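Every protein chain except one is present and positioned as in the full complex.
And then chain A:
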Amino acid sequence: MKLLTHNLLSSKSLKNVKVGYPLRIVAKDVKISEKEFNMEFVTKMIPKLDWKVLVEAAIQIGHGNGLPEQLVDDYEEDEDLLKKIHHILMEVEVINGELICPETERIFPISSGIPNLLLNEDEVS
């Protein structure tokens, strides 16, 4: 699972969960694979992302260095920063670990890079 997915994912399909965001990450295995840098896409995605959540998630999986706590306004021109963001969003992948719902503490296991979001019958709202 990439951090881009984590940044957009919530646990609001669970019963009685209102926001369900952000999910906490417990990472056991993290893999880094190189992906083509697409500046236009990264620039387009940044306004959609929750910057604080991204930085926190990066710290949780131990790849938080180099990311500024506050996003600068003229990020569009800063190619180095965009490359860093691309790296953390697209190239860092959690292979094994857990996602934890912030409201109910329900654990969603991640195995071979695929988070298991299947719900039991009694958890469906």
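Assume a contact is a pair of C-beta atoms (placed from the backbone, for glycine too) under 8 Å apart; a residue touches a chain by one contact, two chains touch by 3 or more; residues count from 1.
Assume contacts and distances are computed from a predicted model.
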Omitted chain, identified by the protein name its UniProt record gives, among "DNA replication complex GINS protein PSF1", "18S rRNA (guanine-N(7))-methyltransferase", "Trafficking protein particle complex subunit" or "Ribosome biogenesis protein ERB1"
"18S rRNA (guanine-N(7))-methyltransferase"
Missing-partner contacts on chain A, residue numbers
1-2, 4-5, 7-13, 20-21, 35, 38, 40-41, 44-45, 48, 50, 112-119, 121, 124
